[in-house]
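With one protein chain withheld, the remaining protein chains of the complex are depicted in position.
Chain nomenclature is as follows: A, B and C, assigned in order of appearance, with residue numbering initiated at 1 for each chain independently.
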Amino acid sequence: MTRIELTVDGAKVVDDVEPRLLLVQYLREQLGKTGTVIGCDTASCGACTVHLDGHSVKSCNVLAVQADGAEVTTIEGIATNGELHPLQEAFRECHALQCGFCTPGMIMQSADLLAENPHPTEAQIREGLEGNLCRCTGYQNIVRAVRYAADATSATTDGGAA
Amino acid sequence: MIPAPFEYARPTSVDEALGLLAGSDDAKVLAGGQSLLSVLRMRLNAPELVVDIGRIDALRGIREVAGGGGAIEIGAMTPYHEILASDEIRTGLRLLHDAVAEVGDPQVRHRGTLGGSLAHADPAGDCGAVALALGAEMVIAGPGGERVVPADEFFQDLFTTAVGEDELLVAVRFPGYPGWGSRYEKFVRTAQDWPIIAVGACVRMADGKTISEARIGLTNMGPTPLRARAVEEALVGMTPTAEAVGAACAAVADGTSPPSDLNGDADYRRHLATVLARRAVLAAAGAA
Amino acid sequence: MTTTEEAPATAEAAHDGEIGRDRRRKEDRRLITGRTRWTDNIAPPGTLHLAMVRSPYAHANISGIDTRAAAQSPNVVAVLTGADLADTQGVLANAWPITPDQVAPEHKPIAVDRVAFAGEIVAVVVARSAATAADAAELVDVDYDPLPAALDLRAAADATPENGGAIAHPGLGTNNSARWIFDSGEAGTGGNVEDAIAAARTDGIVIEREYRQQRLIPAFMEPRSVVVDPTGEQITMWSATQIPHITRFLLAATTGVPESKIRVIAPDVGGGFGGKLQTTPEEWTAFAVARRLGKPVKYTETRSESLLAAHHGRDQWQKLTLAARADGTVTGLKVELLADLGAYVALVGGGVPVLGAFMYNAIYKFPAYRFDCRTVLTNKTWTDAYRGAGRPEATFAIERLMDELAVELGRDPLEVRRQNWITHDEFPFTTVAGLTYDSGDYESATAQAVDAFGYEDLRAEQARRRTEGDPVQLGIGISTFTEMCGLAPSRVLGSLDYGAGGWEHAEIRMLPTGKVEVVTGSSAHGQGHETAFSQIVADRLGVPFEDVEVLHGDTQVAPRGLDTYGSRSLTVGGEALALAADKVVAKAKPWAAHLLEASADDVEFAHGKFTVAGTSEAKTIQEIALAAFAAHDYPEGIEPSIDAEVTFDPVNFSFPHGTHLCAVEVDTETGAVRLRKYVCVDDVGTVINPLIVAGQVHGGLAQGIAQALWEEAVYDDAGTLLTGTLADYLVPSAADLISFDTAIRSTPATSNSLGAKGVGEAGTIASTPAVVNAVVDALRPYGVHDVEMPCTPARVWRAIQDGSAS
Partner (left out) sequence: MELTHEFTVPADVATTFAAFSRVESMAECFPGAEVTSVDGDAFTGSVKIKLGPIALTFNGEGEFTEKELAADGSSGRMVLSAKGKDRRGNGTAGAEAVVVLAPGGDAADGPTTDVEVTTDLQIGGKVASMGRGLVQEVSDKMLGRFTDCLEKKLT
């Protein structure tokens, strides 16, 4: 067992974990953060995407011990003060999900994408989501949702609301 | 699926890491983990000890080599996304930048590292051919201190490099290529898939008209990354027309032994190499 | 910024009607915030975890299983083999024996003496955590004596013990499971196809082709998971399934536990596409282990296990003969089909080709047709429904053939289709396969698609590229389609020996607060039932959309149902709900008349209100619900409730159709295929929620295009699945696809009062042939007339080399 201390969705947590435990398993099984899901075993599908120190990672491809000291944000931690994250809002508005299993990872990766490039083109959105698989939507409305969120965010920023 | 149990150590210095490696006969070095963890999860390996070198600060960073004539040293544990964000690399080592941009997907590029990828030595990895083409030097630390191995001697076989079991790749040095043009041509079936093959080309033009020097690396055309030296030589002095470059590149697959798999057989790969090499060289020459 | 709650609609807004409205989905609130209930999130206290030991061999006798080391490892509770569970593990049923003499091996959830495919379960480890179960599973030592494996479909079909071919189940003596024939001459629905072919050979055109429908893997995003809790009076199973009701029935039927003692819950289910239309060895094993140990157990498969052992789809060889007159009028089609069942006859696996049998004539009115199919057992993963099930294969065949006919005639492929299709004034039209298409308008849909596509401009660009010898060639692919949706008429299913009916059940409970609880037997896994069904009920009852709560996916909450597959939810389940709503209104009417002191004949219902003609007197349906709850004052002779239940069984299938146009760019130097443009116009009848319909089309297109270009389950010559991870089984990402131009038209179906036709499979069915037609079209100048699916760059390049050489 190895002692780890990290911040998950804003809360400090301390645990003893087996070194082999994957970050996603730690989130789900020990912290009950079941919003983050496991879709594959080869880091292909991106369903488990979370933010680790501000960058998107596939949490099935990171050991919990590697996240020691880090700040982790999951789909359960991106809404603020009861208000949805603009991407959560956009995914619903644009019908960017059907079964919803890929959605947490898709939203977390989209958030990373917009953080690096607030005004992406369609091609940039598609490339930015190349590591996330969805079997339901054909991606069309996901791409639309990311643009919608980008537009909504820039409208807010341009309006000086922030 | 969870990996089989292992002991875990997280050294904070290269010496500490080397000590751990020396003390175990079944240790595996964990760099960014983007290839290793899948293998451990599938239980195709179950080492006794995993040495996580992710917290050795000395292994991270991009710096100019003092007195190196524009040479750049990249710490082995520098993640891809930091390489991509570096202006120095984008302007000075464009080929590396472009190849790194093609690795995996954004999440993988946040965790994956240059050194981890080179030490893993997957023939389909994007960085090997580029390191070879750019004449990189690998800095390897071991019980006897550091040694420097040129890329030509680094890749020894499938998944096998000059890094011994008790050694660590600590940095990669790239000579500067001011004024060269480059292009990394990667051919995939789906965006995040491994390349069927890829060709990295780097070209220097004399007076903007003829090729004065060329360096070409091949990805997944054999058990190791390869350099297409005969084509490089044939290109020298050539005016880069499609016909001339195409004729020179027709021999690019000579002497290679590409794999056959579900994505295509060896003959198809040999053919693809000629097409991609032509395109890469023409683009590199145009951009020079 | 708004919250997740939909702003309550005003009464007026509700009156605008809910049908055809772009409602945001109710389901999304939980799915976008991670407050979901996937089966793998569920763990009753004390849950034990299962790991499956699976065969690495495609075919082998089991000569011994040593479980001692595994049983002794820490935190392991039990290690059980098929023999250990012999009397309690039950069997997996085939619910659709397509012929009375169908040959089918018995399918035990855990193999006992012999394994018949790589991935078959041979033992189960029960431990206190999933990790320790996985550790111990590695210690189970199984001795196998490998047997010859039947792997190649065509070879397996011809194998006999006498000719030394490998037999998938040696005890059966043959790999041929069933032969099923439809002949229009014999059925009286058309002429004799051999006559048509003979006539065409002397004075017309005969096109003969063989097409392979490669093996696909549904690859739903949520790996399958099952939790069984045997504590308490009932045994509760949570499972990532499309079919909780059918599962409960079959568990009871095969294990002897009374149905009333079994509760099956499908919580949030992460996609299915037919892949979760199965009763699985894993479910049966978990059920047996939980009963044996008296403890809750859980099994969640890894992705590699899912790709290996969850049922696969397609895998057919089609031998086709099309006869036409010299003027291009099609006179007959003969289909000889081999369908690979894999190692066992899955739940409805044997029937998949039969579902296609009625669709080979598609939208065309040719007069003679014969379909002759053999289903074949092999030592590979069993196959069953995958999005479209039978109908994509049929559509692919006829739409590829129509292109080939056009080439033979030297005419535009659109023209040849126009010449042969059923025109809108010919509906209802009884086809050569014996189905009666109730409605449709192929001309208008096609005209709209052609217009949106810019067909002429793209043809001009294609001609230019050809003339210039551009290394990147343009190809244009066309596919029309129709399908039979809404499985469905129970009598028809019975005539096909299907093991269940096709009805669906619905219940509406009018709560005293004025809210409405809706219960449906159709259990969703991503389709948006909660939203679409709320719209239907809100529309019929005139209540706010937000006030409708849809309950489903739990046999205790929704005891009657036949689940979700075959684009049946809306046309059957939705219609049941609409009729239940009508019944609520009918039951409420005497209450309204009574409370309004009017004659029932003078009471009218609209927009949620009962009014008396010519007065301002009114009672809302919510007021009547409260009155019925109180039951203080109501007419004699009726029950104090306006709740209603309906079991609906349609009289016919529904027949959505559409025209799809695809342009691809093919790099002739590398073989790379790039999607350039995709336009489709689908007629799905009445649209309840356009947003959901568009989403279904997009997703269907992606899956159909993926069959054309990327996906294939590949086995090596020993029966090992080589595409065993998502790094090798290539599911496309956003970066591989383009934005599609989709449009919807509506000629209402006549088989249900909603006019709905179904949309779940449309995109998948039409897109595969559209893309392959486009690829082949691009390469015609190189002498290419076919490229096997998936059209990988290597195959495309090889086709160019071979074509140019010939």
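Note that a contact is a pair of C-beta atoms (placed from the backbone, for glycine too) under 8 Å apart; a residue touches a chain by one contact, two chains touch by 3 or more.
Not measured: the values here are computed from a predicted model.
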What are the shown chains in contact with the chain that isn't displayed? B, C
Missing-chain contact, candidates B:Ala17, B:Ala124 or B:Ala253, resolves to B:Ala124
With respect to the chain omitted from the figure, which of C:Leu458, C:Leu722 or C:Ala743 is a touching residue? C:Leu722
Touching the hidden chain, out of B:Glu64, B:Glu88 or B:Asp261, is B:Asp261
Of the residues B:Val14, B:Val39, B:Val149 or B:Ala250, which one touches the chain left out of the display? B:Val39
Even though one chain is not shown, chain C touches it at residues 53, 56-58, 118, 137-140, 144, 146, 304, 308, 716, 718-725, 727-728
Had the left-out chain been drawn, it would touch chain B at residues 4, 26, 28, 35-36, 39, 42-47, 120-122, 124, 157-160, 194, 223, 259-263
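Assume only the chains that are shown with their structure count from here on.
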Taking the touch definition from the header, please name the shape of the chain graph: line, ring, star, complete or other. complete
Count the C-beta pairs in contact for A-C and for A-B, then report the pair with the higher count. A-C
Mean-CA-position distance for chain C and chain B (Å): 44
Distance-wise, how many Å sit between the C-alpha centres of chain A and chain B, to the nearest whole number? 29
Which residues belonging to chain A are in contact with no fewer than two other chains? 18, 20-21, 41-42, 44, 127, 130-132
Multi-partner residues of chain C (at least 2 other chains): 131, 302, 304, 725, 727, 731, 733, 735
If we count contacts the way the header does, which residues on chain A are in touch with chain C in the complex? 18, 20-21, 28, 33-42, 44-45, 47, 74-76, 79, 82-84, 86, 88-89, 91-93, 95, 97-104, 107, 122, 125-127, 129-143
Would you pull the chain B residues touching chain A in the complex into a rising list? 1-8, 10, 30, 33-34, 37-38, 40-42, 50, 52, 54, 81, 104-108, 110-111, 191-192
Contacting residues of chain B [partner chain C, same complex]: 1-2, 4-5, 38, 42-43, 187, 189-194, 196, 262-265, 268, 271-272, 275-276
